[in-house]
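If you scroll down you'll find the structure; I have some questions about it.
Excluded from the complex is one protein chain; the other protein chains are retained at their positions.
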């Protein structure tokens, strides 16, 4: 299932549009070269705050759509929630503002060699990377179902897009304002059982990813989880974005999410040990 | 000649307009309260760079016009040249952008108690504070002449305004593109002699102020010079903006330009000693 | 106290809590102070807010005699910070006590007088003069980041021995009860060692941090930007260094009251210092950007404390330590 990794570019992009979508913002950027080489599951890293910004680090966002033939050249779209200073600045951009973009970054989602029944699970803005994935999977003959969940309807992203991209779309909100009530994981088993799911892709909060991974393991279904680790560089040079991943050789390594991820086979992630160096990790005191 | 000093305010202002004028920008800001209390010779200090700016210090600008009854409430206007990051940021503001303004700051120009023949000399954007001064002097019965000088015509500010505000306006450019050729100081004596000038006000580069002060001294004419010293706070608390000023008691003190100035009697300034602590300065090693 | 969670019901919040703080024998109704050298003598800031509504005004370090300070330029802006090289300009302790202190007192401000000296003896003399004013002065902050003229200009704050001598001399000059705070420099290998020396020598508590020694070269003139060549770096750029210093000293000397400072621009920043172990905080460079910073920050801190469910400021002091098993080392 390995995909080849495109070489990233650094591009001075330009805002094409910024619009509110529920609780999120959808930002479209002309960034020639990036859309052309992007594969589903990759992200872009945006410089924030303008020229004399005190915010030094780029912000990472999953690529929502990539259109190599946009009116203004290759265009990428992201979806984001305002959290702190960086996303606040992004939410105040105007058409034609310059945005410095590095991408596409990260290892794309692995794509199965044969057609399978795939289930795509998105929590909140975590839905963003799943639509281009759905499209790709369908061109490979896969059957694609999708569950989108969030706390409220306003935080459910991509409902319209989901109907287009998936053969079946299940919506779940904690406040029951849209679709089923509860968390996505409350409804996972029913969907999997009914559909005969063979492969899961998930993107959303850590808690959700962990629950899905554990569930998938009990079912013997592989689950690809796209994680959000804090990233200082996004390109693999700083070692801030690591998490404990068990390799095929059985050895746990502190592995960079920005280059080896951001999506990992759920079973390889030591979910309970994130934020620690698990005993026996390659190079830990215990192991050496 | 002492004027009372208005209490400064801190105001969240809003850009009304920004336009290019020759090599400068003219920025109009709705800043309620500031226009109302401003007196000629005072300045405002603007925060620059937006919310997460790495530029910590305010930038000082002479008040060009102040209109307490603007359409959007009290309005102040400044004129600036782009120098570094702060002025660059200001030059990219758009109508309705917020700007944080502190002002009015500094001691206003002293105004003579009796009507005199006054000559106002401005170099480059240094002309900005002279027009409201001219207006005030005229209401006090003074005769006002004005010399505006700059390297080039594009750097000559306020030509139209000057014709309105002064009974006679002399223009001087180094490249002779507008008015007389040379520096303002080349033509100073002719004007003073012809007009019987009794008082000079000057604002512009240090070299010009120094030359005018020395000239005025030989003529026995008082010259009020508005200086630009680097200011970290603009409100009198940091002690960065000092220059050596000889007091009426004959003692030289390192004096804050932001509160005791920015305009000083040219004769009191130790022009040649700026950037040093002149021997005998109050509190210097030599004096203690 | 149990683990604090972010309150989910801000509507139900009390809007004010007990902000009172005690620094040894010094009791203050509010925890935010001005930083020495960043509030002049207080007068100018009083245009922007009521000085009696913050904890105290810490005045610019005063020496025995009038001082002209350094030549200009005295400042350079740096990324999220600034460099200053003022050189302790001031009118000398006599004029200061006669002119500035009575005015501040009339305004209802609590006054902490910062003193400096070129020699141990000068510190003692200046402290004694300040003390003579009686209760109008609430405390003395000892700026030991001054060069010791009699020891090759080495800064007092840079060695436990010299720091200790200054503090000890001041203690003897002001008597046993009067609150005195030694202000530490971060430019040392082991700040805990200096802190301990100051406390052992009689300091009521510590103020930290002073500026970091820094330098800017003007790439137009190809010369150092400030006339003093090097200068003191302040502002948010240095906040992580200040928080670390307070954390380390509070870890080592949990009973010693600390006035925390360095780059505090917001209530959140002040809260960081409180969590690290500061019983009060000083606001310096922020006042250049926002003249009413001190009172704004105090209000923001109040809200944050409420928001996190603290009943008083005191509960939050050093709370970060209680949340953490200590395993400090570095990369």
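The first chain written gets the first letter, and so on, giving A, B and C; residue counts start at 1 in each chain.
Basically, contacts are C-beta pairs under 8 Å (C-beta built on N, C-alpha and C of every residue); 3 or more make two chains touch, one makes a residue touch a chain.
Nothing here was measured: the structure is a model prediction, and the numbers come from that model.
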Out of A:17, A:181 or A:276, only one touches the absent chain, namely A:276
Considering the complete complex, of C:64, C:88 or C:317, the missing chain is touched by C:88
Where chain C meets the left-out chain, the residues are 4, 6, 70, 76, 78-81, 83-88, 145, 147, 153, 155, 158-159, 187-190, 211-217, 219-224, 228-233, 235-241, 243-244, 247, 263, 268, 271-272, 275-276, 304, 308, 319-320, 323-324, 326-331
Listed in rising order, the chain B residues that touch the chain left out are 54
Listed in rising order, the chain A residues that touch the chain left out are 7-8, 10, 47, 54-58, 100, 102, 229-230, 232-243, 253-254, 259, 274-277, 281-284, 287-288
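Methods note: only the chains that are shown with their structure count from here on.
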So, in whole Å, the Cα centroid of chain B is separated from that of chain C by 35
Averaging C-alpha coordinates per chain, one finds the centres of chain A and chain B separated by a number of Å equal to 56
Note: chain C residues in touch with at least two other chains are 79-80, 236
Going by residue number, chain B touches two or more other chains at 54-55
